[in-house]
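I am attaching a structure below and will ask some questions about it afterwards.
Yeah, one chain of the complex is gone here, protein chain that is, but the others are all in their spots.
Up next, subunit A:
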Amino acid sequence: MDFKKEVRIVCGWIAYFGDLLLRLLWHLVHVIISLFYFTLGIANALESYLISWGVLKRYRSLHVNKLRYLAIVVESEEAYETSKIIALLQWLADIGVKHVCLYDMEGILKKSKDFILAKVDGAVLYGETHENNKLLDQTHMTLEFASFCDGKEAVAKAANVLFMKYVKSGATDQNQKGHIFTESQMSEALKTIGSGGPEPDLLLVYGPARCHLGFPAWRIRYTEIVHMGPLKSMKYGSLIKAIHKFTRVQQNYGK
């Protein structure tokens, strides 16, 4: 009986140390991966400085007209850094980007909307540009502000708009076979409730992870999503590189 008890104790210790060893191995693997990403970060930072100084020839010409609509997702904690946001928008204006959507999950940017519009030269709120005033569109940057409530909740509101129209039309299940709503009707309903902005061509994510943090799902069907790292370490060269890479992407389907 004592021998069996001792065997159990020894097995317990082996399992404990085995588990500890595996955990140490797991941490070691993650340290190696973090070192890899750190080294990659330094290389990317160096490249971005070379791009900013105009050393790398291939980034000197940028066909920015291919970028019709740009979206920027910012981590909500960093969205309070309005000076960084304004600097980023000024860079985009200098590059020639005309239409930008700013998104953060909690709506911090929406609350700072007036301040940002006042500080960015020539910026106007999306939706306030008039179709007839094309000159305004050419010289001004339009800014759209979005948050999490423009995503799933907006789709639910649009669903209710479609539902009320459907009920008022008097249509019944017997009259309608198959689909009663179409994607274009959904797009119209989203526009009706004010969440029907255009689909961005490129979405830049400023945050710790490559995750769009709930940007309206309806609008990112074929959007290129690029992770730019934290906003506090944003670089002009990285922005140029992301836009340059986008202009060279080939999409075969969907557009």
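Quick note on the criterion: a residue touches a chain if its C-beta (ideal position, glycine included) is under 8 Å from a C-beta of that chain, and two chains touch if they have at least 3 such contacts; residues count from 1.
Here is the rule we use: contacts and distances are computed from a predicted model.
Considering only "AP complex subunit sigma", "Coatomer subunit gamma", "Alkyl transferase" or "Aminotransferase class I/classII large domain-containing protein", the record for the omitted chain gives "Alkyl transferase", by its UniProt protein name.
Residue-wise, the contact with the chain that is not shown comes from A:162, picked out of A:97, A:120 or A:162. Taking the complete complex into account, A:179 is the one of A:4, A:57 or A:179 that touches the chain left out. Looking at subunit A, the residues touching the absent chain are 29-30, 33-34, 105-106, 148, 151-153, 155-156, 158-160, 162-163, 166-167, 173, 178-183, 186, 208-214, 217-218, 220-227, 249, 251, 253-254.
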